[in-house]
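Heads up, one of the protein chains got dropped from this complex, but the rest are sitting where they should.
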Amino acid sequence: MRHSFIDRFANLDSPLHLLDARTKLVGFTALIVAVLLIQSGRDFVFFSYFFLIAILAGISQIPLGFIVRRTLTILPFIILATLAAPWRGVAGLGALFLRAILCLIILIILTNTTRFAELLRGLRRLGCPQILASNLGFLYRYLFVLTEEILRMRQARDCRRVGHAALKKELSTLGSMLGTLLVRSFERAERMYNAMLSRGYAGEFPVVDPHRFSWPDLAFLAGIALFVWVTFFGFPVLPA
Amino acid sequence: MDVRIGERVAIVGPSGAGKSTLLLHLNGVLMGTGLIRIMGQTLEQKNLQQIRKHVGLVFQDPNDQLFCPTVYEDIAFGPMNLGAPEKEIPFRVEKSLSDSGLDQSMRSRTSHHLSLGERKRVALASVLAMDPAILALDEPMSNLDPRNRRHLIELIASLPATLILATHEMELVLALCTRTAVMDRGKIWADGNTRDLLSNADLMHEHGLEVPLSLKKT
Partner (left out) sequence: MHIPDGFLSTRIAVSLDAISGATILYASRRVKLAASDRLIPVMGVLAAFVFTSQMLNFPIIGGTSGHLVGGALLGILLGPMAGFLTMATVLIAQALFLQDGGLLALGANIFNIGAVTTFVGYGTYSLLGGGKDYGKRITLAGFLAAFLSLIASATCCALQLALSGTIPLRVGLPSMAGYHAMIGIIEGALTAGILSFLQHVRPDLLKTDIKPKLNVVDWMGALILVAIPAAILAIAGSSGLPDPLQRLLVSNAQSSDSAADAQELLSFGRYEDYVVRAGIFLVFIGIVYIAARLARSRRHSP
């Protein structure tokens, strides 16, 4: 049951976990925008953002090993893309690379401190259209059902073959597997629809019991705003 | 076919007899020719929502019925659609969970982390939350191991609603229902006392069924 890549650490209890999903969505997105605006050569700014992220990561109680492993998985693509952009000097390339890494880690922290159901609710409250939210909910729910089906089909296939077949045969087997999975998905959707109707579904998905926005949320957002202000405009904080 | 309040009726028949299809007509998911009256109201397009308040349908595969990210949301789905006030929802969920023999800690769990037995109970709870007068169950015991079967049978036996049970498992029918209707190829062929019908070997064999072992001994 390998469901862990989505939810593994979302059920912990750090202060970050307890914040409203909306707060985290807005706050972390703001951080990402801020990072993207850091100009190359501003080493001190980069350093301070790394410092902030490290603090946030620490507070979140997400194991360091997990964050590192996740980053390493995405790293090859980032390196590849950085190498394809040759003309801005070492500082420029370094900045490109660092920005990408920072944004990646921020995203990792965001998704691992928020339970998916809450994330969805937060998105809805922030104006996400209902269809998209219900799609995401269903995707999350049926992801594992489908994964299990695929694994079973793959097992069945592996039981009946020896070595590697020609590309054409592999493709056609894959095509049949996908086709079967697709048909089963359609049939499941039909049964789901019947179940939804049976429980009174009439076109609207009700939103359940939203989180309350309170002092810690306000403090978090204010803290982020302050940090971004200071790193970009320096002291004094108040307009001259 | 008439069913009275509080009755427990089993609809038995071989696979493909149309039992599930019949159940889907009871709350208007499928609409055919012919007349259905639930609690005095004729089933038509305009009173479907009303009818669905009264008829709770539990499907064969709980995976089809549990489609929300958390157990809480699945159970709350029904009452919220029926317009229950927001404050009442947590109580309804709590009650449904305990009525189905589940622990309150289930609320924030996701259905894919649950065992089959637990999922069946959550599916039942999600329907019970709507407080239906009539409960229609489609093959409730499929794929369950013996211990879970026993628990589920006890659970269903303790529910106050009128029960319509579609199944081809004869022992289950004996345990739960006093009245049985035999369905085959889309029609009802016999309707009466469970013991009488089920011990009629000819009737059973004619419709692809078996006399249950416990009756054979007598």
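Labels for the chains are A and B, by order of writing; each one numbers its residues from 1.
Definition applied: a contact is a pair of C-beta atoms (placed from the backbone, for glycine too) under 8 Å apart; a residue touches a chain by one contact, two chains touch by 3 or more.
For clarity, every value in this text was computed on a predicted model and none was experimentally measured.
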Write out, one label after another, the shown chains that touch the chain missing from the document.
-> A
Contacting the left-out chain in the complete assembly, out of A:Phe138, A:Phe213 or A:Phe227 = A:Phe138
Identified contact with the non-displayed chain, of A:Ile32, A:Val45 or A:Ile59 | A:Ile32
In the full complex, which of A:Ser14, A:Ser48, A:Gln61 or A:Thr147 touches the chain missing from this view?
-> A:Thr147
Sites on chain A contacted by the missing partner chain, in the whole complex | 5-6, 28-29, 32-33, 35-37, 39-40, 70, 74, 77-78, 81, 84-85, 87-88, 92, 96, 99-100, 103-104, 106-108, 110-111, 119, 129-132, 134-143, 145-147, 150, 167, 170-172, 174-176, 178-183, 185-186, 188-190, 192-193, 196, 201, 203
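As a convention for this text, only the chains that are shown with their structure count from here on.
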Cα centroid separation, chain A vs chain B, in Å, comes to 39
Where on chain A is chain B touching in the complex?
-> 1, 3, 7, 115-117, 120, 137-138, 140-142, 144-145, 188, 191-192, 194-202, 206, 208-209
So, in the complex, the side of chain B touching chain A is made of residues 24, 27-29, 49, 52-53, 56-57, 59, 61, 63-70, 72-73, 76-78, 80-82, 86, 89-90, 108, 110-113, 126-127, 130
